[in-house]
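What follows is a single structure, and I will ask about it in a moment.
Heads up, one of the protein chains got dropped from this complex, but the rest are sitting where they should.
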Amino acid sequence: MDVLAGKVKVTSKTLDQTMNPAELMDHPIRLTARDVTVHYGEKQALHGISIDIPDRAVTAFIGPSGCGKSTFLRCINRMNDTIEGAKVGGKIELDGEDIYSPDLDVVELRARVGMVFQKPNPFPKSIYDNVAYGPRIHGLAKSKADLDEIVISSLRKAGLFEEVKDRLSEPGTGLSGGQQQRLCIARAIAVGPEVILMDEPCSALDPIATAIIEELIDELRENYTIVIVTHSMQQAARVSQKTAFFHLGNLIEHGDTEEIFTNPVNKQTQDYIMGRIG
Amino acid sequence: MTDTVLPGASAGAQNRDQVRKSLTRRHRNEALFRWAGILSIAAALGFVAILFGMILSKGLPSFWQSTVHVEAYFDPELIEGGPRPELADFPSQADYQEAVNKWQRAVTLSNWNRIVETALRAEAPDFEIESRDLLELVNSAARFQLRDMYFANSDVLGQTVPVSILASANTDNWLKGTINRDAPDDRQQLAATTRALADQFEANGTISFDFAWHIFTNVDSRSAPATAGLAGAFMGSLYMMIVVIVLAVPIGVASAVYLEEFAPKNRLTDLIEVNINNLAAVPSIVFGLLGAAVFINYLGLPRSAPLVGGLVLTLMTLPTIIIATRAALRAVPPSLRQAALGLGASHNQTVFHHVLPMTYPGVLTATIIGVAQALGETAPLLLIGMSAFIANIPAGPLDSATALPVQIYLWQGNENRNFFEARTSAAIIVLLGLMLLLNAIAIFLRSRLEKRA
Partner (left out) sequence: MNALVIAALLLVLLTVSYQVGWSRSRKLADGKDTRLHSRPIYHGVLAALFAVLPAIVILGLWALFSQSVTNSFILAQLPAEVAQQQPFEVQAAISRVQAIASGYGVIGEPTPAEAAAASAYASFQQLSFLGVIAAAAALGAGGLFWAQRRIAPRLRARSEVEVFVRLALIACSTVAILTTLGIVLSLLSDALRFFSFINPLDFFFGTTWNPRFQSTGSGSAGEYGLLPLLWGTVMISIIAMLVAVPIGLMSAIYLSQYAHERVRGVVKPIIEILAGIPTIVYGFFALVTVGPFLSGLGDLVGIDIRATSALTAGIVMGIMIIPFISSLSDDILGQVPRAMRDGSLGLGATQSETIRKVLLPAALPGVVGAVLLAVSRAIGETMIVVLAAGNSPVLRANPAEPTSTVTVSIVNQLTGDADFTSPQSLVAFALGLTLFAMTLLLNVLALYIVRKFREQYE
């Protein structure tokens, strides 16, 4: 905590307060959401979420299950489009560009905003082909050598290369759970995204694998804007610089992680952190 | 922060350019793929539409058939054989039957065609036409129709009775235009005078298109195709379906219950499982071979009998029912079994009182699907002789019979194509209608069963 807190200086504490100019220089805002609502059919899942997400930092979404944190995460790369009956309202901007504007291409957006899922979901292909999948569909590599380089550097960045370098042609499904999840991270990195969304990436993993992934997230923070949904407050405290607390589809409070955990303004946040809301 | 080389602004921008460049091509491919899907569905739906359109458009007119309405005079001069014998005059039943047969033979040998002819001429007194051509107008069984009227009630002798006689198949073709009306004389089935008379009769109302009830009440006929009906085939199919339901359902459900609830899980039951799955995919014609070799050749059961057909179809339907019942049993939550066992019910009681009743909707659906499949099956029946021409309605499951799909097969091969294309389509409509009915019953019963559960 101390180490992490020392690296980042974020002061925004409440919803309405935007970052001051000094902060912007250090961590410019990458994503802004204003009044985002989501309906699944008749049911409203999100009630007017507004938040700014800074560049090259880890922002954690916490809250009890069903609070809307994953739903909001899926809005950021429009994965909610794939769910029938889901309707998104409000505005989300990536680098000032409205991502729900009709002119925006979802394919391009998702190439910029990568996603890692709750359960490791490597494709039933070789390790190499798993990582090469994104670059191939987007046409990022001009030659086989290019592709090799992308695959290897992505695996390196995901800290997996040393473990799998001798068996790149073996199926990705043969790896252990933690390795699979790092493979999925490598797969996301290979496309060269600017933002990486992680939806409870460690919930299916054992503590050791979790620790490795957390370390990895911390390293990746230097190059990417990372948003992570987690059900574990400890994890949020360990890896994130900013934390947002969701409850019943509302964003209750968000700000500097250390502030949220040590001095929450809101009663509900307090209760949750104390373990009074499941 | 460290100073490692990042996928910095330039690399990121380069990536975005690459992605953008690929977008047009990829969205085009996406659209193409989507269209391929839409076209496939359109093709499949199109096939359904064409198939039903063809059958309905060809078959429906066949249910309204040209019928000649005349006044028949049962001329005592022409009808031979004298009065009908009375039972009381004979020493034994056998002697009486013999006398009746003799009388009927004599009656049959009377000149019924003259009676038909006279009746027809009375409708168009001034029309000049040869007797032979005149008789071509009505179906060739018309004389038997009048004879049978006389058999049934010999009091009509000397009276004039209104009769509806089916026009011949060729007349029907001519009037409906299923034969080319502009074809030259040598390509026409009917003489020019007959065709003219037919047109005249249609104009003056002597011939009308009446609903062809006889399709449901008559048996097949070769000599008088216009009168051919489905009753015999229907009864044959009915007997077979009764055999299938009586045998396949209990046996199928019992073996599913045994395999799913009682049998130990070992190599043998694995083998049985594989065996049943394979049996479900064995071509139906192989079951026909089995029937021919075992039921007919080895056990000596009669050829062409609905009983044998029913047995063959039972064996064919069995796997369907077993597989579906097992699936239904598997879907019953284990908690129900544990609850029943926990209350001290025996294994048998648990299965028969608690688990099995839950599967009734599933079993019912499976039965209907199996029976519908059996109802439409043709190939195996050909091998056990059910494609023979049968002129009687079978009185029991051991009589020679044919079945609805086999009747369709026989009719489509009839030489009088113009008439039988329509008649075959009509038979198909009846068959599909029966299947639809079965499914409707299944849906109805299923919803009732599920409501009660």
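Going in written order, the chains are labelled A and B, and every chain counts its residues from 1.
The rule is short, and it goes like this: a contact is a pair of C-beta atoms (placed from the backbone, for glycine too) under 8 Å apart; a residue touches a chain by one contact, two chains touch by 3 or more.
None of these values were measured; they are calculated from a predicted model.
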Selected from A:Gly63, A:Gly134 or A:Gly255 as touching the chain missing from the view: A:Gly134
Omitted-chain contact residue, chosen from A:Arg110, A:Lys157, A:Arg182 or A:Arg221: A:Arg110
Touch criterion as defined above, residue of B:Leu190, B:Ala224, B:Leu318 or B:Val363 at the omitted chain: B:Leu318
Option from B:Gln14, B:Ser40, B:Thr217 or B:Asn392 whose C-beta touches the chain left out: B:Ser40
From B:Val294, B:Ala327 or B:Leu449, residue that would touch the chain that is not displayed: B:Val294
Absent-chain interface as seen on subunit B, which is shown: 19, 26-27, 29-30, 32-34, 36-41, 43-45, 47-48, 50-51, 54-55, 58, 91-95, 98, 250-252, 254-255, 257-259, 262-263, 272, 274-279, 281-290, 292-294, 297-298, 315, 318-319, 322, 346-348, 372, 375-379, 382-383, 385, 387, 405, 408-409, 412, 421, 424-425, 428, 431-432, 435, 439
Missing-chain contacts mapped onto subunit A: 77, 79, 82, 84, 106-111, 114-115, 117, 119, 121-125, 133-134, 137-138, 184, 187-188, 191
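The rule we apply is simple: only the chains that are shown with their structure count from here on.
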Geometric centre distance via CA averages, subunit B-subunit A, whole Å: 63
Residue numbers on subunit B that touch subunit A, as the complex places them: 1-2, 4, 6-7, 11-12, 15-16, 18-23, 26-27
In the complex with subunit B, residue positions of subunit A that touch it: 56, 105, 107-108, 111-112, 137-140, 191-192, 194, 222-223
